[in-house]
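Structure below; questions to follow.
A single protein chain has been omitted; all remaining protein chains appear in their positions.
Letters are used for the chains, namely A, B and C, taken in the order the chains are written, and counting of residues starts over at 1 for each.
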Amino acid sequence: MAEKYKLSGRGNHPEDSIFDISGRKIGGGNFAVIAGPCSVETEPQILSIARDVKNAGASFLRGGAFKPRTSPYAFSGLGLDGLDLLKIARAKTDLPIVTEIMSIDYLEQFANDVDIIQIGARNMQNYDLLHAVGRLGKPVLLKRGLSSTIDELLLAAEHIMASGTEEVILCERGIRTFETATRNTLDLSAVPVIKALSHLPVIVDPSHGTGYWNLVEPMALAAAACGADGLIIEVHNHPEAALCDGEQSVTPGVFKNIVRKVNIVRDAIANA
Amino acid sequence: MAEKYKLSGRGNHPEDSIFDISGRKIGGGNFAVIAGPCSVETEPQILSIARDVKNAGASFLRGGAFKPRTSPYAFSGLGLDGLDLLKIARAKTDLPIVTEIMSIDYLEQFANDVDIIQIGARNMQNYDLLHAVGRLGKPVLLKRGLSSTIDELLLAAEHIMASGTEEVILCERGIRTFETATRNTLDLSAVPVIKALSHLPVIVDPSHGTGYWNLVEPMALAAAACGADGLIIEVHNHPEAALCDGEQSVTPGVFKNIVRKVNIVRDAIANA
Amino acid sequence: MAEKYKLSGRGNHPEDSIFDISGRKIGGGNFAVIAGPCSVETEPQILSIARDVKNAGASFLRGGAFKPRTSPYAFSGLGLDGLDLLKIARAKTDLPIVTEIMSIDYLEQFANDVDIIQIGARNMQNYDLLHAVGRLGKPVLLKRGLSSTIDELLLAAEHIMASGTEEVILCERGIRTFETATRNTLDLSAVPVIKALSHLPVIVDPSHGTGYWNLVEPMALAAAACGADGLIIEVHNHPEAALCDGEQSVTPGVFKNIVRKVNIVRDAIANA
Partner (left out) sequence: MAEKYKLSGRGNHPEDSIFDISGRKIGGGNFAVIAGPCSVETEPQILSIARDVKNAGASFLRGGAFKPRTSPYAFSGLGLDGLDLLKIARAKTDLPIVTEIMSIDYLEQFANDVDIIQIGARNMQNYDLLHAVGRLGKPVLLKRGLSSTIDELLLAAEHIMASGTEEVILCERGIRTFETATRNTLDLSAVPVIKALSHLPVIVDPSHGTGYWNLVEPMALAAAACGADGLIIEVHNHPEAALCDGEQSVTPGVFKNIVRKVNIVRDAIANA
């Protein structure tokens, strides 16, 4: 039988992929933590958070410049100004940057300025965007859609890869269910399921996956324990004043402790 | 309290909207049936189906030229050639055409050639596309995302309307649930729920909503009975040979009978 | 291949079942409306409602005596006293009664006093209860579990029938999904799906299925249009003061109008 996942599947690529992105490795035993605020707000904000998360052990800085918002009347990010602030933060901290693209209008800026281009959950099946980004050949972080199956996630990666990109990182970020105690239901079993089918790295977003900052630590530890290749965590220096997602953002202090514990769990399992 | 749905809600627009699109009315008691194949395949195919659905009482011809496909290796439509075939069918039958846009690369062609621009379920929260299409000011058919709430659907319409378009038709087409006996679960209660909140017309897609051709008639009748302003139905002259979605396509003969019964149900309720 | 649904399926019983229950027929073209309050509260309440729903065209009186409640601290019905009040209402109106059994402790009373024994959604897979009730051989109304598939519903009916009961009426009453605009998502496509597989009558509960009284009429009409064999509707003379489910209860006046329109839709389709 032909491999359904020609490029993303293990059929034609049995060993784990290891990507070296701006000097940071992910996959095949290399764990990467991406951290930062939901939205880039001001230069002092992003610089402060960037320094804190670097100090805590993050490998990449995340921050939203273009924000998909359910309502057209909600704050939708600083746009290109936000991208400029991310570049300043990268210059001062040497952290590569990860940010979401929503429009092919900005392909060139993202190609020039961003280390990992994020495709958000709402756009996981926006094939036009998948193809356009795929043609750039730059590293992509692909988030699972809110009601996308694992099969559809892998085929979305396949769309990107068939367009010319090799480095696709998959991200489990919670799915939509009937449960209302959490914002979404974090489907951690997706991690071992995907890793059995695909050689691509899989990371977990416990911030969006749960919606509450106090659930981030336990789910980050769980993600590390079940084999994830990394985490993406929302960190804000003043969560109570954040322009978006404050409820699910941890402070730099909490974040530092999470990274420390995650490393302890990973070491314990590696030596088990 | 300010109206959350400024443009789509009844707060600022209590009465039902009635749109006159290329001479066909929809909304406020005017019922419209959109019919045609999943994909435009050949000139004889689309012409034959167009004539049959017109004869059966359809107001609009639908047909996919650009097809979103889960796998990059599946047939993805004839593209601009498909659009040309739709134009030929319109010229010969006088049926206005409805077809899905997936990329802002083709905005100009859609603006020139298409009577109602469809935004598919996968792109319901592709805000870049919503804004670009919204700026055209042409009639839009907006399909509900597979796991989108009614609130999110109305806010997606709000994105389009805030960009400059008045004529947005909403479409319930099934949501994703645990049930596997049907392709999706058609949420007909969405029709009266939306109509209580919004002045926009709401139509129902019993073909995608169920996934099986033999369920199209009962669910079309149910949609008419609960107040839908129209239907969109997949019709194929040779369902068993269709390039996509054959299992859920009805033949022109079955379609004609569905339209006849739908009209009987509507008349009965109108006179009740 | 052996019929999976030996007793409930059409494989061994192709024609629709028609049940004659205390003089009222259901199935095979016979439509039955079951109506009454969520809970039996007082004698004047149940008598008043019973007379009103009979007058409006109901065939059966429903009313909860034993109420399954999520919290142990909520009102859980009048118990055997409620059963006595239902019997009084039956004596005065000649309406057969339908009420839910929750415990095998009361099997004998239900066997003696109740015309149709209801098994609620929470107990659809309480096999001990299915078997005990099934051994009585009395008519059963089996409600679909909140997250039960159609397959599981039919197999639950099979449990009852294999225990000795022939007359099982199936009831679609909404399933649990991510949508929060309605209490549950009424899966009307279950009606034609079940009727294709099974000879048993299928009724619809638009009250629990939606959770809001103003959605009861449109969904009742839709249920009739897609082939349901009946309806079960919550009616209360003072919904605002009801001990439970007031929000989804219609008044007798509204109910009367619903029955009238449902009959018009059914007649129209029958003559189409």
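Quick note on the criterion: contacts are C-beta pairs under 8 Å (C-beta built on N, C-alpha and C of every residue); 3 or more make two chains touch, one makes a residue touch a chain.
Note that this is a predicted model, so its numbers are computed, not measured.
Student: Out of C:18, C:47, C:146 or C:272, which touches the unshown chain?
Tutor: Of all options in C:18, C:47, C:146 or C:272, contact with the hidden chain holds for C:146.
Student: Based on the whole complex, identify which of C:59, C:93 or C:126 touches the chain you can't see.
Tutor: Result: among the candidates, C:126 touches the missing chain.
Student: Which of these touches the unseen chain: A:74, A:241 or A:268?
Tutor: A:268
Student: On chain B, where is the contact patch with the chain that was removed from view?
Tutor: 147, 176-178, 180
Student: Mind pulling the chain C residues that touch the left-out chain?
Tutor: 4, 6, 68-73, 102-105, 122-123, 125-129, 145-147, 151-152, 155, 158-159, 162-163, 176
Student: Name, in rising order, the residues on chain A that touch the hidden chain in the full complex.
Tutor: Touching the missing chain: residues 147, 149-151, 175, 177-182, 185-193, 196, 209-210, 214-215, 218-219, 221-227, 260-261, 264-265, 267-269, 271-272.
By definition in this document, only the chains that are shown with their structure count from here on.
Student: Indicate whether more than half of the residue numbers at the chain B-chain C interface occur in both copies; give same if so and different if not.
Tutor: same
Student: Look at all chain centres (mean of CA atoms) and spot the one farthest from the centre of chain C.
Tutor: The chain farthest from chain C, judged by C-alpha centres, is A.
Student: For this structure, I'd like the pair of chains sharing the most C-beta contacts.
Tutor: Most contacting pair of chains: B-C.
Student: For the two copies chain A and chain B, what is the rotation angle that overlays their Cα atoms, in steps of 5 degrees?
Tutor: My answer is 180 degrees for the C-alpha fit.
Student: Distance between chain A and chain C based on Cα centroids, please, to the nearest Å.
Tutor: 48
Student: Taking each chain's centre as the mean position of its Cα atoms, how many Å separate chain B from chain C?
Tutor: Spacing between the chain centres: roughly 34 Å.
Student: Of all residues in chain C, which are in touch with two or more distinct other chains?
Tutor: Residues 147, 177-178, 180 of chain C touch two or more partner chains.
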